[in-house]
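I'd like to ask you about the structure that follows.
With one protein chain withheld, the remaining protein chains of the complex are depicted in position.
Letters are used for the chains, namely A, B and C, taken in the order the chains are written, and counting of residues starts over at 1 for each.
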Amino acid sequence: MIIVLKPEATKKDADEILKQISDMGLKPLYLPGTERTVLGALGDERVLENLHLDNHPLVERVDPILTLYKIVSREIHPKDTLVKIGGASFGGDTFTVIAGPCAVENREQIVQTAKAVKNAGGHCLRGGAYKPRSSPYSFQGLGIEGLKLLKEASAASGLPTVTEVLEVSDVEYVEKYADAFQVGARNMQNFRLLKILGQMHKPVILKRGMAAKIEDLLLAAEYIVTEGNPDVILCERGIRTFETAMRNTLDLSAVPYLKKHTHLPVIVDPSHGTGVRELVLPMSKAAAACGADGLMIEVHNNPKAALSDGKQSLSPEQFSELMHGIKPFVKAAGRTLPKK
Amino acid sequence: MIIVLKPEATKKDADEILKQISDMGLKPLYLPGTERTVLGALGDERVLENLHLDNHPLVERVDPILTLYKIVSREIHPKDTLVKIGGASFGGDTFTVIAGPCAVENREQIVQTAKAVKNAGGHCLRGGAYKPRSSPYSFQGLGIEGLKLLKEASAASGLPTVTEVLEVSDVEYVEKYADAFQVGARNMQNFRLLKILGQMHKPVILKRGMAAKIEDLLLAAEYIVTEGNPDVILCERGIRTFETAMRNTLDLSAVPYLKKHTHLPVIVDPSHGTGVRELVLPMSKAAAACGADGLMIEVHNNPKAALSDGKQSLSPEQFSELMHGIKPFVKAAGRTLPKK
Amino acid sequence: MIIVLKPEATKKDADEILKQISDMGLKPLYLPGTERTVLGALGDERVLENLHLDNHPLVERVDPILTLYKIVSREIHPKDTLVKIGGASFGGDTFTVIAGPCAVENREQIVQTAKAVKNAGGHCLRGGAYKPRSSPYSFQGLGIEGLKLLKEASAASGLPTVTEVLEVSDVEYVEKYADAFQVGARNMQNFRLLKILGQMHKPVILKRGMAAKIEDLLLAAEYIVTEGNPDVILCERGIRTFETAMRNTLDLSAVPYLKKHTHLPVIVDPSHGTGVRELVLPMSKAAAACGADGLMIEVHNNPKAALSDGKQSLSPEQFSELMHGIKPFVKAAGRTLPKK
Partner (left out) sequence: MIIVLKPEATKKDADEILKQISDMGLKPLYLPGTERTVLGALGDERVLENLHLDNHPLVERVDPILTLYKIVSREIHPKDTLVKIGGASFGGDTFTVIAGPCAVENREQIVQTAKAVKNAGGHCLRGGAYKPRSSPYSFQGLGIEGLKLLKEASAASGLPTVTEVLEVSDVEYVEKYADAFQVGARNMQNFRLLKILGQMHKPVILKRGMAAKIEDLLLAAEYIVTEGNPDVILCERGIRTFETAMRNTLDLSAVPYLKKHTHLPVIVDPSHGTGVRELVLPMSKAAAACGADGLMIEVHNNPKAALSDGKQSLSPEQFSELMHGIKPFVKAAGRTLPKK
């Protein structure tokens, strides 16, 4: 940790801080300059948190030398983590595709969509039973009834399932009916929920928040993994910027950046990431090209009648085209699309 | 609602949509143009949600004519709502100041800080028992123990209290020990939590999310108020932008905008909104000047030793200066600072 | 154009505006509603600019129905435009790569880099003689001397050249020494410069500004094309967001969006777009995958000693790896890399 003192700090102030650093078991460094004095502290910076040096009135700035996340970091754990959702695996040589509707709406819709996803070559079924909606007047999901329908659709199609948890009390139901938890962008920093999911035995797909830096995403994953659940899949789904032509700005550069800095699998959601149907296929190809481990795609058996996010949903035919369209890019990336 | 059709839409497509609009009880409008056909739907646009016209493959764009929020809107309810936290009131002619530490750390800290806040002229005490922290290695709050200490500090100082709820299960404890709920920026769209708070009988301070548009904030408030709790105070606390000199960009223009569009009280948190101690006083003056109903300020009896956010915390002396410093601006704004 | 009136507007106010619309030769529409009156104007919306209806005190909002850009729009001109820089062509079935150093520094550097670019299979040479630098203390480019060296490097390597113009007075020199003009992100809305370039007879590479919406970029291109120069290549090079892990956020979704809405070629600069050397190759692959017509890459014969942007520059070996690495993705996209 590098500690830059304010111009008015004296040698005595510096000595006092150096002693605190040394008392924490770290190596202190004193670097007097003509305009500023700089101090250093070498060792595990997490213990320095307790000194709260950034609160000190004579400290201008504290810069960490090391990353704040540890166990999700590739530096600590260089080998790729492989996460399995039912028979689908993420993080190895495969390129794995999760698809399904934004929300479970009724039996026919989810079962038909599941079969279409399976037929087109998709590997996992998604479908929300609990929906976070900006407006209280929008459709909020079917709840447990939706989870049961999702399980039926899983049985009918043979696909494992992923569904969103909005709240701690949803966790037990989702664990009962689905194969993986999804944490949505709005909940990426719902730390209580993350901790509970860290104690579960099913994988977690963690979506990046709309205002979350990549480091925030990795720290959120660290919350889950430190509690004991190593099976976390990170998902880039767009951030909020000034651009209004798309719903969000899909930050694909986060994919190779994450793959370099963490051992966790990374997938991309181009449906929410752009909010525009026509952009889903090209951005899926780009995701495969830049090293993603898979995709999450919105598919609805009848997008025109979808109760939410229909504008970005693909029809079964369009999804089938997508599965064909990404093939050469998946191959060029040295990956394989697992067979149906 | 204005519906712009794609160039390829035919008269028949338009007629089909117009019929749907008319079937929902709204007045349909047909506006053929040389390059695009535009349709209109006049009436309560909330019922049109169910048509999901933005999903329609021949619809290019749907623009609402009216706001999506209703009962928090000043158009529906022109008179200012007055919200009371204990004896402190928000939304009338007063300018009301909530102050206290980021987190409750121990008895001495919270009791001393509470007394200092009271002596300096503050009207409400804040202090977190449950803390949302980006890193799992940071101090996470004292939990129920913290709530009990907050209540002691309230008794010792005579100040009503506000504290954050992170999760549905926190609600009953906070309702027992504190006078108002705070929903933090990371939870602004935790809709389940908002709904529960809408069923409680104590006021809610709702902070704007880091990536939340003003309309999102109003829709979040609508979640609470539609459930039956009218006592919501909105709080501007900075949004995330590219600027790195401050922790967030405090969007003060949101204050007069909100005061124009909603009847709910609006306060400003310049401590989180800037993250820089020296900016707290000038931005507090500016908040008073542009029409805010009050402030939320971080004060710590010993900022140097604070377990969180010390960098932006004021000492008791600095808070006392702030209470003096804002006086002429509060007066210029035609408000009064309630006496101790 | 859709014109939403304020609640207080009367029938008489509406009639007055409708008459103005009709006087401009457009078709006026009157849509009275229970809460708001909406007016419409159908026809070429550019003439409505002169009414300045958004200034009208009783107008709440004006929404255009049509795009503001016209001649760069694919709706007006559906066929792809092919732009040639020397023998390199952009916008057809090829995938064309521009490469070279950020700045021309000296003869050896630019000539060696040019040869390395040529040998690796690059198609155009870039190199700045006039450099826009945030700090006045940074290297500002060699000026005309740099242009002459660039021309020498072009002769030595056989590559056509692209170089940046900062200012109107640079245009004649660059036209004399180079094969194409580049307009940098900071100058995307230097409208005087755009107009002059619209009168030149060499192509223009127009980079997206750091805070420019895609529509702003298209309007900037419209400035050039309306003046008579049809040869504009658009370049996505990252926008400014809250993320600090990269220098900019490369908005690849802009590529398919632009390809859909304009007939102009679109290339990607992943060097400035990420600012991180390790991300250049994966984002180049992704650019090819999502439909870009080519790349602009920073290459320096000795990145360690580069006078600017060395951190993101590739060495000749790394550039050679890039040209190999993108091949399968270019092929998967149905494109070809022109032979050396």
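Couple of notes before you dig in:
By definition in this document, a residue touches a chain if its C-beta (ideal position, glycine included) is under 8 Å from a C-beta of that chain, and two chains touch if they have at least 3 such contacts.
Small disclaimer: the values here were computed from a predicted structure and weren't measured.
Among the displayed chains, contact with the absent chain in the complete complex occurs for A, B, C. Only one residue in the set C:G100, C:G209, C:G291 or C:P328 touches the chain that does not appear here, and it is C:G209. When the missing chain is restored to the complex, the residue among C:I65, C:A88 or C:L193 that touches it is C:L193. The omitted chain makes contact with just one of the residues C:A306, C:L322 or C:L337: C:A306.
Considering the whole complex, the residue from A:I2, A:M24, A:V47 or A:I144 that touches the absent chain is A:I2. Among A:Q109, A:S134, A:T241 or A:S284, the one in contact with the hidden chain is A:T241. By the touch rule set out above, chain C reaches the unshown chain at residues 46, 49, 52, 54-57, 68-69, 130, 132-138, 140, 166-169, 186-187, 189-193, 209-211, 216, 219-220, 222-223, 226, 239-240, 303-308, 310-311, 313. Listed for chain A, the residues touching the missing chain in the whole complex are 2, 4, 7, 27, 29, 31-36, 38, 40, 42-43, 63, 65-66, 75, 240-242, 244.
By the touch rule set out above, chain B reaches the unshown chain at residues 211, 213-215, 239, 241-246, 249-257, 260, 273-274, 276, 278-279, 282-283, 285-291, 328-329, 331-333.
To be clear about the criterion, only the chains that are shown with their structure count from here on.
If you draw each protein chain as a dot and join the dots that touch, every dot ends up joined to every other dot.
Relative to chain C, the chain whose mean Cα position lies farthest away is B. Averaged Cα coordinates give chain A a centre that lies 26 Å from the centre of chain B.
Contact with two or more other chains is made by residues 211, 239 of chain A.
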